[in-house]
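For reference, the structure discussed in these notes is given below.
Excluded from the complex is one protein chain; the other protein chains are retained at their positions.
To keep things simple, chains are lettered A, B and C as they appear, and every chain counts its residues starting from 1.
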Amino acid sequence: MNPRTVCAAVMCGMLVGLLGLAITMRPEAVITLPERVAAELSRSGVSHPVTAVLLNFRSLDTLLEIGVLLLAVVVAYALRETQADPADRMGLDNRLLHAVIAWLFPLMLLVAGYLLWAGATRPGGAFQAGALLAAAGVLLRLAGIRPSDFAHTLGARAVLVFGLAVFLAVGLGAMAVGGHFLEYPPAWASPFIFGVELALMLSIGFALFSLFELAPPHPVSNKGARERSET
Amino acid sequence: MLWLDALLAVTLLITAVLALASPSLFRAVVLFIVFGLLMALVWVRLEAPDIALAEAAIGAGLTGVLLLDTLGYLHGQRDVADEEEGAG
Amino acid sequence: MSTEALVPWLLVVPLTAAILTLLVPERMRAPVSWIACVPMLAGAVLITVLRTGATIYSFSGWEAPLGISFTVDGLAGGMILLTAIVSAVCAVHARTSLRDEASANAWFWPLLWFMWTALNGVWMSADLFNLYVCLELLGLAAVGLVALRGTPEALSAALRYLLAALLGSLFYLLGLALIYGSYGALAFTTLSGVLEAVPTVYVALALMAAGLALKTALFPLHSWLPSAHGGALTPVSALLSALVVKASLYVLIRIWLHLTPASGSLAGAATVLGLLGAGAVLWGSWMAWRQEKLKYLVAYSTVAQIGYLFLFFPLVTSGEARASGLAYDGFVLMLISHALAKSAMFLSAGNLIFAVGGEKVSDLAGINRIRQTSMVSFGIAGVGIMGLPPSGGFTAKWLYLQSALITGQWVWIAVLLAGSVLSAMYIFRVFHHAYLDGPPQATFRTPSIWLESSAMFLALSSVLIGLSAWAPLEWMRLPIFKGSH
Partner (left out) sequence: MSNALLFAWTGAALCGLGLFGFIVHKHLMRRLLAFNIMGSGCFLMLVGLAQDGRGPDPIPQALVLTGIVVAVASTALALVIFRRWFRLSGKVRLPEDA
């Protein structure tokens, strides 16, 4: 047994032991927040409680979380420029794949739109829709289709910050009409939340896609390519 | 239904162990994606469909793609078999 | 004008600046950032001057526990001002020092603004989960800033830092899960005084403390810090050592002050934290003395100084009101003077490295013959780090000593004295090399006035804060420690 394994086993045992102790010995829970959420739901502008928590009651968390996502993309940009990349990977040039994508791509956009719209009343919302958009982008990318150097344009950066900017603008708009930051007037809550979600979906989707796109490209993994990279 | 959940929990744990212990990194990543999909099932059982959707799309899907892409990058650059020895 | 209206702007302005710096052309990013520093400084000064009592601000108009509330009390206000001053001066330094690093120069600015947003969030947030998001934003921004240099050393340091930060966050999140599972709330105002002295609460607090200690690089969890702080670009090193490591410690202090169960003793936990702090002081100073590279010496000095900050825990739990008050004052002053002195020291070290063209302490040979301003600012900052009068570091240690004397905790007095001697050793080692004979004067470069004056400004502030310590202490005193003076 090397010391590292022993150390890991001890730490793991301690953690599980402590968690077990905490779960078995925990006091009678007093959780009333779900009732509070249910009571205020009608004033939140959406009827799905999770969306209400994410985009109204605790919207500041969501705002900062978009910042976290954006930050990861910024670092990817920064490192990409520090070191120049080799030639781009070619992608899987496959006719069947192209045919499948021709069908799948619009379908994915459609489902993303549905998820966004559904988020107000039932499961779904900007994150899931954004992830689907990103997946659609990755699919295109795998098929060798790429938006020509779009990543390095002002437009790309504008799409990235769009969600955060709209979120901030809506928050400030709420302040302009006399509320707190991000305090939607109940009558306007629905359209505000939908607008924010739409912007977030675009930015989240593009950010997740960029994290894939901005990673250093590698040559196609075949023998020839490997030899090229060795030299 | 509790026995079904217990079965799911056990499968989840076994997948996690396999993903962490697999000698092949590629197999570990694939098992991790399976783990993510099982997590999505768990979220459905916990009446959290929002998380289930996000877990399947982001947790398993995108993280999996990023991991696989990185794996391809490692192998595309050079043979890392010798590096992997002893890391398992 | 009430301070309440200022609170959201302390997040909105840096986030807007982050967006703008991403959109404008690269050469405009520094000027835009400079302009944005002005409202940040103004807001920080206003909130310090105008605040009376604790200001509570509910985001989205939903009060805690349903929504997220920020609390700006004396401690938070002081940290906002400190952040604004140090970050603005580092921005001045970065404008010149990053000019030769094309990519770093372009992307430093948005990362700086995300970091600033996260710091302000950490100082003000009174919600456990919101603090988690703020800490993640801060951690990823800091990791990005370390990686910015792009060298293999910087990248591996960034990865090690990232792994430590992520693990720390997970421990924090586990504690949070246990607390929500038992008490159904995340807001400090709701949880304060509610937590009972039961195993679950202690496990939750211990997990959070462990995670935060890892993020603060408390000995023996400090191994990620020296390469991250020592290997980063100079203004980044200054920001990380002065502000970023303090954020997780600050959250720990908040939890300690607001969430620990009223019944039940904390003396055991406080002693453990104090002993680890003592270990940090001794080990960090010793390692600093042994470093070859100048910036690594300064980074290990941070490990040691974090140890002093952790002595707060045993001193504040002594049960004697006057001793607790003194310990709090000493802690606050130590925090401020270390932030100012250490950022000054890193900026000076960066300038010295630029001047002599080598990273090692021994490369400094001969620099003193040509009266380098950077050597002077390094020395003034060193006075604060060693805790010699009239610096803030001296007054802080003096307050700690008094607190320890009242309750007769001789161990910590010994640690304070030993730490001072050790820090004098590693700082005089730098001076020793500077006085040695070296290459002819012609091989030295002269750093620009911007670089030298920004380091000097922070160094002088670290002394000034010692001469006028009553002012920040008066502003930053919390109600629970009032009346003890």
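By definition in this document, a contact is a pair of C-beta atoms (placed from the backbone, for glycine too) under 8 Å apart; a residue touches a chain by one contact, two chains touch by 3 or more.
Since this is a predicted model, take the numbers as computed values, not measurements.
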Exercise. Can you pull out the displayed chains that the omitted chain is in contact with?
Key: A, B, C
Exercise. Please pick, from C:5, C:24, C:41 or C:167, the residue that touches the omitted chain in the full complex.
Key: C:167
Exercise. Write down which of C:34, C:129 or C:286 is the residue touching the left-out chain.
Key: C:129
Self-check item: Residue of C:40, C:75, C:119 or C:140 touching the missing chain in the full complex
Solution: C:140
Exercise. Identify the residues of chain C touching the omitted chain, counting contacts across the whole complex.
Key: 129, 133, 136, 140, 143-144, 147, 150-152, 155-156, 158-160, 162-163, 166-167, 170, 173-174, 176-178, 180-182, 184
Quiz item: Please identify, in ascending order, the residues of chain B that touch the omitted chain?
Solution: 1-2, 5-6, 9, 12-13, 16-17, 19-20, 25, 28-29, 32, 35-36, 39, 42-43, 45-48, 50-51, 54-55, 58-59, 62-63, 66-67, 70-71, 73-74, 77-78, 80, 83-84, 86-88
Practice problem: Go through chain A and note every residue touching the omitted chain. | Solution: 4-5, 7-9, 11-13, 15-16, 19-20, 23, 26, 29, 31, 33-34, 37, 49-50, 52-54, 58, 61-62, 65, 68-69, 71-72, 75-76, 79, 82-83, 127, 204, 208, 211, 214-216
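Here is the rule we use: only the chains that are shown with their structure count from here on.
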Quiz item: Between A-C and A-B, which chain pair is linked by more C-beta pairs in contact?
Solution: A-C
Quiz item: Taking each chain's centre as its mean C-alpha position, how far apart are chain A and chain C in Å?
Solution: 30
Quiz item: Between chain A and chain B, what is the gap in Å from one C-alpha centre to the other?
Solution: 19
Quiz item: Where does chain C touch two or more other chains at once, residue-wise?
Solution: none
Exercise. Would you mind writing out the residues of chain A in touch with chain B in their complex?
Key: 50, 115, 123-125, 127-128, 131-132, 134-135, 138, 208, 211-212, 215-216, 218-221, 225-226, 229-230
Quiz item: Which positions of chain C touch chain A when the two form their complex?
Solution: 8, 11-12, 15-16, 18-19, 22-23, 57-62, 65-68, 102-104, 106-107, 110-111, 114, 117-118, 121, 129-130, 133-134, 136-137, 140-141, 143-144, 147-148, 150, 174, 178, 180-185, 196, 198-200, 203-204, 206-207
Self-check item: For the chain A and chain C complex, residues of the former touching the latter
Solution: 18-19, 21-23, 25-27, 29-33, 36-37, 40, 56-61, 63-65, 67-68, 70-72, 74-75, 77-79, 81-83, 154, 157-158, 160-161, 164-165, 168, 171-172, 174-175, 179-184
